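Removed: one protein chain of the complex. Kept in place: all other protein chains.
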């Protein structure tokens, strides 16, 4: 029978390593060495969709999980993925977007107009006041909003952008997926009409008339 | 006794409204009319920390949850919050950063140097290839990485940035919080030495020598 | 305190009434006075789809549940519904068919041909050897098989047939529903392209070339 | 450690195969390659009686389950069994009838008379308006109703009819069973007085005076 | 807030009263003031059959439960019932016998013969060596064994014997019941052929040829 | 994969054997081939005390359980044990009496007097009216009641009586036990003062003055 | 609907108060304002014996619980009780000793002798090296060990000592209890032979010959 002293020594060391794992850089990765990019929508249950457990208060934690409006590539997504892949031991990127996405529900030009009506001047904004060095070309606001024409196209384009980005190591595995809100299950992004037909994946299905400013197409 | 026909009619209508709620704009908000900004770290359990349920496959869904490296303000965070607050009925912003954050674990200048060693040229990068209109001033790369000196300062600065941003409506409630990884509980951000003392909140505690490029201070 | 004798007397009487409830005709109905017509497919969970409990070993039992290939009207379905509605106290009919139905997966004429290849002669069969009085016109075999072109059309036609049938009392409530196998939820039958688009509801989607023999159209 | 990409690829393929299994004909059978014929009565719990799980929303599904008034052979039962045995990979038929059956509770001739009293003319009915090619000889109505004299005899006769029917392949296993409502357990059908004595299995026990029109005897 | 002292004082007093309740005679009765007479057979679950809890290690305890071979009246049953009804506060008697009873499975005369074959001399036995004052008339042995012809008759006779016995107070409620082993439920004893038919209640059904020595008939 | 037919055949046969096990005599014993003699008191939990399950509605059933006032030997206990040991395959006898027994709580002579005061004439009673051949010598009534002086003595005497009785086969294992109501556990009967001291085992502890009529001493 | 900000503010304040409750002196008491003195033996389950929950990691915590060998009064017990009653809001003292206590299992003089045999010199020991000001008179060692003659006497004497001690406020409720290891329940301490008889409460019952050095008598 080991002494209780031995048991307690081992237990306290394990917690310390978990709590401070970021100090160890690539030697303190999350459990699955995984970075997830997902839409921020409340109808996209990331853990259930992927069969993982993103975070837990003690001990678990399968992934770093980045979420934004759309689950699209942005400079912030690149920044976050760059950090985890280069400095925190991550080896795989999984991207999850979803059908019925709010990013399909309006034309970005109409949203820009609506903001102007509220008194906002999109051409004279500092997007991130903590980083004025980051500048958006005048006239780029509507495109910046990131509305989509087609979620499958956007998902595939997002995968491609990560695969080719100079800040992402070449040996990182990248895959993209679409969560179907209507069917509560996951599928690969596709342009095949049959596979997409069960779901709302284009802005046209939301009654949006014109094409979005050209970010993904 | 109502007929089963009546029961089934009501049930199917409720699901349809939930599945397509983004079409209704502000009339189809998430359950708590809430937008959360959190760090992507696996040691930050968002649901447990805030006592909410961010997402569920059917019916629930308390918040839109944005997560990035640090849980900091970025143009992407502003974009996502702008969308939900102006167009999807959200009325409250809650920001959660955490102690032991990887963003405290190195100096951004060292990270930039490490990437250069790997052959990356930070001065000639398109951060987001889908949005080349977004440009970073030369020399701004290290600052862009967003490493922190002090998580409490960063959290308070992040709250302030959202409160004052022209794209965020003035009547949105904004608050910021720090999840203590060491104690597994939430507290308000603070500069009081006593309240902070239980946790690692500065880059100095990670052995980082110099001050970060000045994004938050 | 009542005596145990009183309790036992009441309990044994209740079981007796349940066990022999068919003797009481309309005074011994099932719990919801309900008759369900459903497809026999293993991907159609009747209890879950309708939110009822069809049968239990003691005491429960919400419905008489008729199931056949397709969940379609047949002389047997009329016979069974006629019995429960006229003689066993049933007041509501609920019909459930489902997408991805095997009845869409082939053309009845091909099935007939396949049976002939196996040596069956459909024109000289007694369909039900216990009831030779029931005769099918020569050439009617393929139509008899009951394959569908469109499950929504079939479902609506099935509802209509029950509503108008002389053996079904006019005050019985009749409704029809489609279980979406792909989405695991119920919807009303419809011809609207949008509402049907998420699911496979026509034989065309199964690669069936020609129209079925005209039973439902 | 396999990548999450591999896991997700496998998982989505499995669901697709399940959801569309009827397309594969005999290669997409239900889990036990089983077809069940059962009475529609709410006192007959099919899953519990047979120790199987007929249907589930995802993945399970032991049997195709046909249910009608009595659990007897009809042209619809032959049609449904023919389809599953010849075209969907089914290899076993299990028939379950039950004691205390409503089909024993009246004489079919009295039921016919009662319908006539309500204004129905059984001799001039199209039983199935979607299939007018199916005709019942005049005077056959009472026999068509399918009331039984004896549930064990009916069950054994039903088994025999399936075994000998030209539309059912000869290598399909067929067995028949009686669920005793009074004892909540299953037994084989039998004519032995002792084995039957515990249950109500004849119309005489329901007070029915005359023999039914001769369908099963 | 009451002190813990008060709580502990009350709790210890309650246990003491329970543990020593027989000292209080009629003021320390069991919970339902009930005496049960039941057969000792392992297929008769007394608690479940009656919906009570006979005994528990602390606090509960609905009944005094007498069990013997058959659940029949004997001098010992009278003795035990006399004690609880006159001296321990019992006010109700419930008798439970059961179908398929071993007491129906042989003729007592054959059992006597079998014992003689083993060398036992029934005519020269002291039945209870602690009470030689209790004597059985010579020739009474087979009758003493207590085998039954008919469990329902025996049960009704047993009820009647308790109702009329001078040692049982007249205001005690007495009822008798039969547990059907075959159906796992309780019914009143009866001579009606229909109600009895589901179960084995006579020695004839066990193949016993002759009538038992006349104790119950 | 076995057919469902095979499974159902096996299952129904097993139930039949259980339900009718008394027909098989020694070949249909209870599960532990055990006969228990226990007091009828509600403070004696037989299953828990012995770690067995006396009876269950289907399948289980460890013992035949005889219970009377005191758990003492009587002619009825001998009769019941004789039947199970000689004719139903039982090979072990376990006797359980208990402390705090009501049989210690009064002197039998006082009980007799109390009954006389109520108008009962013990000298002119037929103890068991179904068996008038069983006669009690005049003056034997108080002894017949079976009150104890000492439960441990009684338990040991009861064991001895069964071991020596001509109706009990010599190879049956017999043991006796005392359930301590005060401590909720089992012990062997004993005369050692120390082992008995924790419990009330004599009539003296109940305030009974004189020795009982001499049945056990 | 309150904002999440309000909810989080309240929640964090509650935890802070709990974690730092000792700072508030009498305004931060434990939940029942209770101090327990108990023996350190593993057969004395304090929570279960008293029906309280002594400690929990967050939020609960009914008592300050002092445990030593015997659960007796010592200067340390007085010190601890003095602190909680005068400075931390405690208003009740509950003392729990137990039968079968090791403090009854030997004579203190024999223990002293055994230690001397091991080379210990009890007359020249500093009992507590951190408090050499605390001195034991020579010859007092055996008495200091605190062995008991009688646990009930000791318990009552312990209660009395606390009631009269100048460091314990007069309005504190004090009660004492004995946990019976043999019966697994609580009782008041007593000298009545009957109430004590079920348990081992004196050193004589452990075979100890002489009286202990006179601490409690």
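Here the chain labels run A, B, C, D, E, F and G in written order, and each chain numbers its own residues starting at 1.
Here is the rule we use: a contact is a pair of C-beta atoms (placed from the backbone, for glycine too) under 8 Å apart; a residue touches a chain by one contact, two chains touch by 3 or more.
Small disclaimer: the values here were computed from a predicted structure and weren't measured.
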Out of all the chains shown, which come into contact with the hidden one?
A, B, F, G
Which residue from G:6, G:27 or G:55 sits in contact with the chain not drawn here?
G:55
Which residue among F:52, F:65 or F:115 touches the omitted chain?
F:52
Contact set of chain B toward the excluded chain (per top definition):
180, 182-184, 194, 197-199, 205
Residues belonging to chain A that touch the chain removed from view
1, 3-5, 7-9, 11-12, 15
Taking the full complex into account, what residues of chain G touch the chain not shown?
18-23, 25, 30-31, 35, 40-46, 48, 54-58, 60-69, 72-80, 82-84, 86-88, 100-102, 104-106, 111, 114-115, 118, 120-121, 125, 127-131, 133-137, 139-140, 143-146, 157, 161, 164-167, 181-182, 184, 200, 206, 215-216
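Throughout what follows, only the chains that are shown with their structure count from here on.
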Cα-centroid distance, chain B relative to chain G, in whole angstrom:
52
I'd like to verify one number: the distance from the centre of chain D to the centre of chain G, where each centre is the average of its C-alpha atoms, in whole angstrom.
73
Would you pick out the residues of chain C that each touch at least 2 other chains?
182, 184
Viewed as a graph of touching chains, is the assembly arranged as a line, ring, star, complete set, or other?
other
Complete list of chain pairs which touch one another
A-B, A-C, A-D, B-C, B-G, C-D, C-E, D-E, D-F, E-F, E-G, F-G
